[in-house]
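Let's look at subunit A:
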Amino acid sequence: MTSFLKTCTTLSVFLSFTTASIAQEPLKAVGAGEGALSIVAWAGYIERGETDKNYDWVTKFETETGCKVSVKTAATSDEMVSLMNEGGFDLVTASGDASLRLIAGKRVQPINTALIPSWKTLDERLQNAPWHTVKGVHYGVPYVWGPNVLMYNTDAFKGEAPKSWKVVFEEMTLPDGKSNKGRVQAYDGPIYVADAALYLKAHKPELGIKDPYELNEDQYKAALELLRGQRKLVGRYWHDAMIQTDDFKNEGVVASGSWPFQVNLLQAEKAKIASTFPEEGTTGWADTTMLHADAAHPNCAYKWMEHSLSAKVQGDVSAWFGANPSVPAACKGNALLTDEGCATNGYDNFAKISFWKTPISKCESQGECVPYHRWVSDYIGVIGGR
Partner candidate 1 sequence: MTAAVSFSGVSRHFGKVQAVDRVDLVVEPGEFFAMLGPSGSGKTTCLRLIAGFEQPDSGHIEIFGETAEGVPPYRRNVNTVFQDYALFPHFSILDNVAYGLMVKGIGKAERHRQAEEALALVKLPDYGARKPGQLSGGQRQRVALARALVNRPRVLLLDEPLGALDLKLRESMQEELKSLQRSLGITFIFVTHDQGEALSMADRVAVFNKGRIVQAGTPQEIYNRPKTRFVADFVGSSNVIDPDAMRYFGGEARCASLRPEAISLVRDGGVRAHVRSAAFLGAATRLGVTAGDVSLSVMLPAGQPVPEQGTEVGLTWAPGDVHYMDDAA
Partner candidate 2 sequence: MTGAFSQGVISARRAGLSGRLSDLFWRRPQLLLILMLTPPLLWLGIIYVGSLLALLAQSFFAIDDFSGLVTYELTLDTYRQLLNPANLDIILRTLVMAVAVTVASAFIAFPIAYYAARYAKGRWKAFFYLGVMMPLWSSYLVKVYAWKLILAKEGILTWIFARLHLSSVLDSVLALPVIGGNSLSVSYIGTFLVFVYIWLPYMILPTQAALERVPKTLVEASGDLGATPRQTFFTVLLPLALPGLVAGSIFTFSLTLGDYIIPQIIGSSRLFIGQAVYAQQGTAGNVPLAAAFSVVPIVIMGVYLAIAKRMGAFDAL
């Protein structure tokens, strides 16, 4: 674990030319709010009822605490890291492939869990999750988590859910009689190499893949090979949730790895879209609300972290984004999420999800793994047809 950390440390400093600030002691007590709070978040994570009046967990917080919330949405984990490196934010909803980089880069500060009463209501599986806890020190509070599901068009699949990720990785004829060529998508982020590895883990056991984020040269090459084959099927890689929904509506895309968020969005528009949890398992994300090392509004930030763990907010976010709450109590009695919501979003599949984390060369499961920056340049090559 220490070597893991050392690599993370070095990995993380790269974007920042500014001198890293010295990690501070966590706050001792929550005082009066500073009147403002700025958050870097995934699209759909911080809603104030602008899209749908029912989904609003900001307005009430603002009136109660006097902290005016401003949100900067980021499309990728890397964007989040660079935004935090840039500074000027209090909080970030970082996924596992960003959180450790932020910690190692001293961009975020330890938090005092004693100041967050709802901490003890957290799902035990998440309380000490390795993506926000380093040497027993907590660098944030879990927000929500979820799987990267397989989204598909019910017309193209004749109402029958595809069982395997095979439909997006290998050329085949779909139930509607047409080839899947040009009708599937893949994620336009290097972390998607892990999805290929996950598929290989199930279908090519001889490679000996244990963890899709820890790949040796051979395993990595096999994953890239699979992705090169996939390139021939994919017209455009998806990068942005909203553009993906457009593609499913206007570009004739019928299957892709996706977030429940897009599924919900499309279903709300009465599109013929459904999602499934393929047999290979899925990759997924678990996000943590982390506090910037130089946060200008730490009191408001603590108030928000507490607010974000309330069962109501957890349930509402989960319903809106298609995620799973970090507070088990949220699964029951939330009007928006409904009592079946957690099950739909894969709450019980926790163990089957390989959560995003940054690939590093000194990996735990085997001696030497291919580090992230190679994933980046090679994935660019794959998309470019190399």
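With respect to how the candidates were assembled, all candidates are chains of the complex that A comes from, given by their letters.
One rule holds in what follows: a residue touches a chain if its C-beta (ideal position, glycine included) is under 8 Å from a C-beta of that chain, and two chains touch if they have at least 3 such contacts; residues count from 1.
Note that the coordinates shown come from a computational prediction; the quantities given were computed from them, not determined experimentally.
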Candidate touching subunit A in this complex, from 1 or 2: 2
List of subunit A residues in touch with candidate 2 within their complex: 7, 10-11, 13-15, 76, 78-79, 81-82, 181-183, 188-190, 234-237, 239, 243, 246, 249-252, 361, 371-374, 376-378, 380-381, 383-386
